[in-house]
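Every protein chain but one is kept in place in this view of the complex.
Now for chain A:
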């Protein structure tokens, strides 16, 4: 069996359509993860111990269980309680919540890096809560965790093939379908693997550059 380059050319348009879904899911899911993760981190810092503790364990649970099962859960359970979701929406919610558990930890470490004096200063100036967070703590905390957050963007991109399991027509889904149709798994799967490397290696290099820029704060 030889590698059929002609078929790769023919399959490319479909694969690129799949890649569009992959990128879409990554970007939307990442937006969810950034926002929810930040809220979680703030709640864990500011809320009463019982709430903060509950949130902590929920996040621990999310981090210790497979994303795939969580995706199934969102995809099959939410429609059962009357919330109709497209596969892509379910995927974005699943990805976003899973990674929120990770980004929350990143934000937390960033907040811990903000010197005590800054907190005390907000107290001394009796700033209102939203000013404490938006004007003082977050600008300092987020700046130093930008590279770590970027790493999770790449990680999330590499987890999007799981959406294949809940019928999102992303890259792997297209490849699998084309492979099955023409029995050309070798070509399609190899191209998918290469596309992933092509996207994630340059982004890893970009993250390293970011690290160099923001590390020395």
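Throughout what follows, a residue touches a chain if its C-beta (ideal position, glycine included) is under 8 Å from a C-beta of that chain, and two chains touch if they have at least 3 such contacts; residues count from 1.
Keep this in mind: contacts and distances are computed from a predicted model.
Its record in UniProt calls the unshown chain "Ectoine/hydroxyectoine ABC transporter permease subunit EhuC", which is the match among "(Fe-S)-binding protein", "RNA polymerase sigma factor", "Ectoine/hydroxyectoine ABC transporter permease subunit EhuC" or "Succinate dehydrogenase flavoprotein subunit". Residue A:77 is the one among A:77, A:121 or A:134 that touches the chain missing from this view. Considering A:8, A:23 or A:165, the position touching the chain not shown turns out to be A:165 (whole complex). Although one chain is hidden here, its contacts on chain A can still be listed: residues 1, 61, 63-70, 72-73, 76-77, 80, 158-162, 164-165, 172, 175-176, 179, 185-186, 188-190, 192-193, 196-197, 199-201, 204.
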